[in-house]
Each structure stands twice: as structure tokens, then as C-alpha cells.
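All protein chains but one are shown at their positions in the complex.
Right after this comes chain A.
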Amino acid sequence: MNNKTKSDEKNGSSQIGSVLSRAFQSNAEWPDKEEFLDVIYWSRQIIGIIVGIVWGLVPIKGFMGLVLFMLVNAAIIYIYYSNFQNIDEEDYGGAWELTKEGFMTSFAGFLVTWIIIYSGLHYD
């Protein structure tokens, strides 16, 4: 186990490259579930920030913005894993596990960017 983690660290950057290329490749193989969950986690964070910027620029206001974010976030991830990667969600403990992976962090990131862009652009 120790040796494995050490060699894992050494190959860290090449591993990230391989994970990234598989993330953009349809129907890729994911022998290590953790890697796929990491891809879901980080794409969630990026979606959160992008949606936050867009909502702030438009600007979308009120409760609607929060609901729309949750819908967009869940829908993109759902389409990604079920239509693009075609993985079996049961392998990952069901759709719920994939839906909540990194959700809170992405929600916080979304709120921060939404609030900053909105108040910076529209209330100075």
C-alpha cells in the first residue's frame, strides 16, 4: 500500500493527463472509481463557477437563481455520466451518490461568484 501510494505520487502528473483525456472521451474506461468521482467533483466546481459568473452577468435574481443552478448542475452531470460516459450508476452506489458528489462545495463556489459579480457590476 505504501509503495503503491509513493509510486502513485511519482506518476501524479501523467496520471492527471490520462484522467483528463479520458474525461473528454466518450465511453471511456474507468477502472478506478475514485478517478471518475474526482472528474465529477472537479467538473462540478467548474460548472459552479461558470454558472455563478453567467447568473451575475445576466443578472438573474432571487430564489429562481438558486433553483436554476441546482437544475443546471444536476442536469449537466446527469447527461455527462449517463449519456456521454455511459457508466452504470449502480457501480457508484446509485444516482444519489453521483448527484451529491462535490455538490455543497460547488454550491458555495457558485454563490460566491454570483454574489461578487452581481454586486460588483450592478451596485457600485
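Keep this in mind: a residue touches a chain if its C-beta (ideal position, glycine included) is under 8 Å from a C-beta of that chain, and two chains touch if they have at least 3 such contacts; residues count from 1.
One rule holds in what follows: contacts and distances are computed from a predicted model.
For the chain that is left out, the UniProt protein name among "DnaJ-domain-containing protein", "Large ribosomal subunit protein bL19m", "UBC core domain-containing protein" or "Calcium load-activated calcium channel" is "Calcium load-activated calcium channel".
Interface with the hidden chain, as seen from chain A, comprises residues 1-2, 5, 34, 37, 41, 45, 48, 55-56, 59-63, 65-66, 93-94, 96-97, 104-106, 108-109, 111-112, 114-116, 118-120, 122-124.
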